[in-house]
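One protein chain is absent from this view; the other protein chains keep their places.
Right after this comes chain A.
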Amino acid sequence: MNMGSTSTSDDQTSRPTHDIDTSLDISVLKEIARKGLIDALNSVNGAKTLVLDASLAGPLGLITEVALLKHHGVDKMFWLEPGPLSSTTTNIVYLCRPFIKWIKIVADQIKRHNREGLKHTYTLLLVPRTSTLVTRILEEEGVLGDVTISSYNLQFIPLAEDVVSLENDDAFKEIWVDGDETVIFNSMQALASFQRLYGPFPRIVGKGTYAAKLANLLTRHNQGQGPSAPGKVASEKLDSLIILDRQVDMITPLLTQLTYMGLMDELVGIKNSHVEVPVSLLNASSAPPTKPNAPSTSPSTGTSVPATMIKEKRKKHHLTTTSDPLLAELQDLNFSGVGRKLNQVAHRLDEDYKLRHQAQTVSQLKDFVGKLGGLQSEHQSLRLHTGLSELLVPQTRTEEFNKSLEIQQNLLASYDVNNQINAIEDLISQGTEMQVVIRLLCLASITAGGIKHKTLENIKRELLQAYGYNYLPLLLSLSSSPLAALLPNPLPANAPPELAAAAKYPFTSLRKSLRLLIEDNEIEELENDISYVYSGWAPISVRLVQSVAQKGGVLSNPAEKEKKGEDGSQKGKEPATGRVQAHPIVGWKGFEDVVSSIPGETVDIVQSIPGGLGGGTSAISSLLLPREQSTTTVVFFLGGCTYTEIAALRWIGRQNKGRRFLVATTGIISGKSMVESIAGTGGSWSGGSREAGL
């Protein structure tokens, strides 16, 4: 990581410049989700006790608030967890995902009530739909007759104005480890609902075995709808859907994210857009408002401040740009630029506060007071982000952190692989977090096409001794198909063919053809390419999106050309002036060979829109789009995406006019959450009090 070495102008990433025309209004999705919840609750008459599956609390918190639930008859809320449930209301409403563990708890509680002779009316709301499995389990437990089973169809939840998510944290594990494809079906349904709202996707492009499954399900669903289906007119707002499954690019999440949001997710952890922060950062400041703390990143204070903070009580904070404009400026920055940005804002704020001294007349004073509210909230958010950065900085200075970055960079450059593996072994000796080690190992295996048999066994043994033999199933999952992320080289002769196929990830050729690694001498221009999000590595997933939606950007740097045209003195000018019109979507054209070299099926379907003239017209009509009109390309990540990938896509969106991206995903992941989910050690935040909140 090159802290503070970037010299690009900050204007580049300041406020995202928006096109004037309206984009998709995805807040509708939130309204639909809200209304669905209220309708589901209202189907039960009177006061009710709500018992909530804790993994849903986060997603629900994004669409509603406790007051609204109370308003619709929710008397008390509890977490769904083993043990007795005492309810003062006759109605008990369970709200959970249809997982066996939850249903067993529900059945236990009902049986307990029956034994104690308590009369309750039970309603089970399953998210997103009812399930035969649940019926069966309730039947086996002998309580099916006591429960009314219904559903609450929670689908896409907007996380930002250009991100929607199913908020299913375990999607990756469910598909690639358990082989449970429920998520794919649910994704299809969510995308189908999306089409009902905004019109069908004229074209579906995708890569990956499961992406192909999803694309086929979706097109089959669309055909099944028949001509009378709503939204039959091709959407003018959408130009395509790009589906990428996570296996197409396993490398990106294995790396350490280096944007502000990404790094925060790596080091502090962001769940459902919420981050746990020390209470003192959220409460109104006790410091005098005239002197906002300039971010102090000098090492002497850097180490001592967070030490006290860590012990402090923590509180969940919703990271949203709607109430925190500063976040919008910071979230996608490379962390090396965050300190400077904070400094700038602090100075600007200081200037703004000073204005009050210039206030001479009463009306000027009144003007100032009018602005005060805004200043104070900005001040508050500056405090928060300064504090958060201070939490992050010392963690980025540890030897382990930098060692792991170094190993990553070397592996990506295929530089002295054996030594990197020795370095990983050293990390194990030092007691580095398990997930860091696993990520590096998988990275080594994928980039190098496997690790030497003997070396691999040795390092696995180290791992098991250091972290516990209970991680053996994790290692087995990683080394079997379809995951194939940790393999010996060469593969044993009798390895199943699907494993052998998955093992052939053409990393080195992709690195060249997709211009993945930006060499050191280009590092000056980091923020001119999507690779800035990993300080020199362009996520494969995003390069693939570019090869559909910004073909020029894959081969050379679009920002570079623009820079050449401009004079140095004009640097301060709005970069938007040089932006070129986005080209129409023509599938993988030009990159067929590259894409087909990646294991997994390639998808390119032109959806015949009923009512249109059939097949190819939509592609042609997209060619004829009026220049001013802006369309949206939906990028769906099956198995989750990282904050860095979102940042990179936003960056592309800013390079061209006429196309914006909407990121849709099964959930936001990081390498950490991925590994923990497979290992089954993913922590949940709930617990503590029995009484639940959102």
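To be clear about the criterion, contacts are C-beta pairs under 8 Å (C-beta built on N, C-alpha and C of every residue); 3 or more make two chains touch, one makes a residue touch a chain; residues count from 1.
Operating definition for what follows: contacts and distances are computed from a predicted model.
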Per UniProt, and picking from "Glutathione S-transferase", "Actin-related protein 2/3 complex subunit", "Probable vacuolar protein sorting-associated protein 16 homolog" or "Splicing factor subunit", the hidden chain is "Probable vacuolar protein sorting-associated protein 16 homolog"
Of A:S86, A:N402, A:N470 or A:S556, which residue touches the hidden chain? A:N470
With the missing chain put back, one of A:K35, A:K70 or A:K101 would touch it. Which one? A:K101
Missing-chain contact among A:K30, A:K111 or A:R129 belongs to A:R129
Tell me which of A:Q430, A:T508, A:S556 or A:S596 is the one touching the absent chain. A:Q430
Chain A positions in touch with the non-displayed chain are 42, 45-46, 100-101, 104, 121, 129-133, 136-137, 140, 145, 148, 178-182, 184-185, 188, 213, 216-217, 224, 226-228, 300, 399, 426, 428-431, 457, 460-462, 464-470, 472-473, 476, 492, 494
